[in-house]
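With one protein chain held back, the other chains of the complex are shown just where they sit.
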Amino acid sequence: MSSTNQQIQQYLTKNEDKTRLLVSCPDQPGIVSSISKFLYEHEANIVESSQYTTDHVEGTFFLRIVFASNNIKDKETMLKRDFQSIADQFDMNWRMSFLHNLKKTAIFASKELHCLRELLYEWESGDLMTDISLVISNHETGRELVESFGIPFHYIPANKDIRNEVEAKQLELLEEYKIDLIVLARYMQILTPKFVATHPSSIINIHHSFLPAFIGASPHKRAYQRGVKLIGATSHYVTDDLDEGPIIEQDVIRVDHRNSVNDLKKKGRLIERSVLARAVKWEIEDRVLVHENKTIVF
Amino acid sequence: MSSTNQQIQQYLTKNEDKTRLLVSCPDQPGIVSSISKFLYEHEANIVESSQYTTDHVEGTFFLRIVFASNNIKDKETMLKRDFQSIADQFDMNWRMSFLHNLKKTAIFASKELHCLRELLYEWESGDLMTDISLVISNHETGRELVESFGIPFHYIPANKDIRNEVEAKQLELLEEYKIDLIVLARYMQILTPKFVATHPSSIINIHHSFLPAFIGASPHKRAYQRGVKLIGATSHYVTDDLDEGPIIEQDVIRVDHRNSVNDLKKKGRLIERSVLARAVKWEIEDRVLVHENKTIVF
Amino acid sequence: MSSTNQQIQQYLTKNEDKTRLLVSCPDQPGIVSSISKFLYEHEANIVESSQYTTDHVEGTFFLRIVFASNNIKDKETMLKRDFQSIADQFDMNWRMSFLHNLKKTAIFASKELHCLRELLYEWESGDLMTDISLVISNHETGRELVESFGIPFHYIPANKDIRNEVEAKQLELLEEYKIDLIVLARYMQILTPKFVATHPSSIINIHHSFLPAFIGASPHKRAYQRGVKLIGATSHYVTDDLDEGPIIEQDVIRVDHRNSVNDLKKKGRLIERSVLARAVKWEIEDRVLVHENKTIVF
Partner (left out) sequence: MSSTNQQIQQYLTKNEDKTRLLVSCPDQPGIVSSISKFLYEHEANIVESSQYTTDHVEGTFFLRIVFASNNIKDKETMLKRDFQSIADQFDMNWRMSFLHNLKKTAIFASKELHCLRELLYEWESGDLMTDISLVISNHETGRELVESFGIPFHYIPANKDIRNEVEAKQLELLEEYKIDLIVLARYMQILTPKFVATHPSSIINIHHSFLPAFIGASPHKRAYQRGVKLIGATSHYVTDDLDEGPIIEQDVIRVDHRNSVNDLKKKGRLIERSVLARAVKWEIEDRVLVHENKTIVF
């Protein structure tokens, strides 16, 4: 946990007894009752909870609970084991995040640094409670910036002809650092299905358009040609279909007839960085559940 | 329920088995567990729930649950009676809203009709699930509009010299129609503490500024003089302190140097109506809890 | 001018001496100098002006000037005639709008009334300085609303099998009322190229998506399926290519996982009406210039 900072240490101290529980399962009576009984019996107090059930005939139930419990480190194994029997009963997808275990994040970057910078500063300001374990880039451009934060920077040149070798090196590093979350901060290289499969629902990308408008390459140029009055940015999980993964967050910014393609790129950077930072923050706070090709953001 | 419309009837049919439970109380372990056990034992299924606890040493717990249960009309008395013992145990403020009982709303209006109109149209479009039982105005201006919706319109001239007589007449009507919620849609008359006390946390006002900026009279003129770049609107519960009640919703709209005071008034109307409509919608959906002088909006 | 209201009369009185001049032409030195000399010699005082030149090698020049001049009614013919020689010199597209001549607008509507209503209320509040001469609809739904404003309502049933007959009737009415501007307020019928050609850059539509996303039918359903976090509305001039005309204005509103397709439709209505109202207002104020497939909005 070399790269955590002082603000994060304070946060950990304050929240070391807290745990987040995420659940999704087919809806049926008794789910909440069973879970709250479970928590009560394990002397856990609910700090915050959100619940939502889809409005279909056979609905799906989604829950996010933050609970606090003394000496939680000693109870982790027991909590997980005991919860599994509830999970079996209701056919749940679930995970528990113990807050004293900071998630480990890798950022993939390229030449354009605005998103990388935003993440590093949000992190330094104590707004991203994660261990940014390393940055991998196919350009040397960001090295000085990254290393000034005390974070390891790994330069791995990449292009489509050497994709497999590149990904092998990347995966080795991800394994070495035990990475939970990968953030593509304008990385601009396509990942193979094989790579994506290694981190399901754990790779977050930022696309520089308001998807599904201007899917693919050169969205700002096409936005300019179409004469739109707003341009957007979209953060989504990476799946095998380019720019088609579940959307986590989107935003737009106003443009007008005076703006050139280059102006759109500049304005776009303002929302790309804030949209990506919000999406990453929510992921780190275990607020996002994926259901079919969509997200529930609690 | 004379004035409900077709969209509302469909809504009622679809939701007649649903109930909303709102709770606030001092935080302590076991609250959620007790409530969910209560619901499970009463064969109620949780459709949606949100919970929040203030982050103080002696925290306050807030909960909103929507639950569904067959033949709920037959169980109302029992549910309320049985829940009271939980409420006693945890020192709760609470209420249950049975969705088949539409809330009854009175709108107070004056000469400016934009907020009244917005509410009527939102209502007609099926976005405000309430019985707008009557409109009371100190001007005849809105009569034709209101009556075109089949809603009774009561003209009660008002000024500060006859405030007590006016309020007596208003209170008589409110009682006659069994009103749950009063919406001041740019009513522009001050209510006495005596009147306010008859409907605690049940009178919603729209103020034509971004409170606490430009509290009191002529906010647009003062905003113009100050040269602000955004003007606002604020919807809040009415308390004895003018424009000081708990804020439910606020929004702003951009203005610039070309805008006269009159332009600010026109632009202001666009957000006054949408801010008030959102606040009323949330109140009708039992999303708003008042705590000290602030609101929790689930 | 039967259908103008009191606010518009006040506006006309105040602005009867004003004229708007719109110009676009290939850029070259001396354009502004010639125009301002022309205005000075005709005793016209510039009240407001905006100018923009595209940043290309062979740029295009765009100008909007509002000028005031006494007894302008007596000078119209002379002003136009004298300006033509400048226009010839610089190869200009141009028009002069004399403010005492209210533009005549026809609104085309269908069953969904939210956009029609917004326009009528903006108009009644004095925010749309136009003569709404008539409303044409393929449903009787809006008749009562429209006639309550003293505006003629023409019911012309429409479907794709009788398109030619329908358009013939519509064109007859447009000619009879000497219509300058046609607003499609969720009219939902496709217009033939022949019809569109009769009113170039004078037909404004509202599309219920953030174009070019979800072009075509059922945008809200597709937005729901894609799981977007914002939905939009786009107002554009109608051309022969469906939903491909020059965009005048766009806006978005936030949605989340709890919103059904029907919720998206409801939320969408809030921005459809405001986006269309802004676009129509700008068109009526002669703020919009079309260049290639884009708009300059001054």
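Should a chain be cited, it is by its letter among A, B and C, assigned in written order, with residues numbered from 1 in that chain.
Assume a contact is a pair of C-beta atoms (placed from the backbone, for glycine too) under 8 Å apart; a residue touches a chain by one contact, two chains touch by 3 or more.
Fair warning: this is a prediction, and the values are worked out from it, not measured in the lab.
Residue-wise, the contact with the chain that is not shown comes from A:E144, picked out of A:E58, A:D74 or A:E144. Which of A:H100, A:H114, A:H139 or A:K221 touches the hidden chain is settled by the complete complex: it is A:H114.
In the full complex, subunit B makes contact with the omitted chain through residues 52, 55, 210-214, 226-230, 232, 246-252, 256-258, 260, 291, 293-297. Remark: the residues of subunit A touching the chain excluded from display are 48, 114, 117, 121, 125-127, 144, 148, 258, 266, 269-270, 274. Although one chain is hidden here, its contacts on subunit C can still be listed: residues 27-33, 35-37, 39-40, 43, 45-53.
Here is the rule we go by: only the chains that are shown with their structure count from here on.
If touching chains are joined by edges, the resulting network of the protein chains shown connects every chain directly with every other. Note on chain placement: the centre of subunit B and the centre of subunit C lie 37 Å apart, centres being C-alpha means.
In subunit B, the residues that reach two or more other chains under the touch definition are 48.
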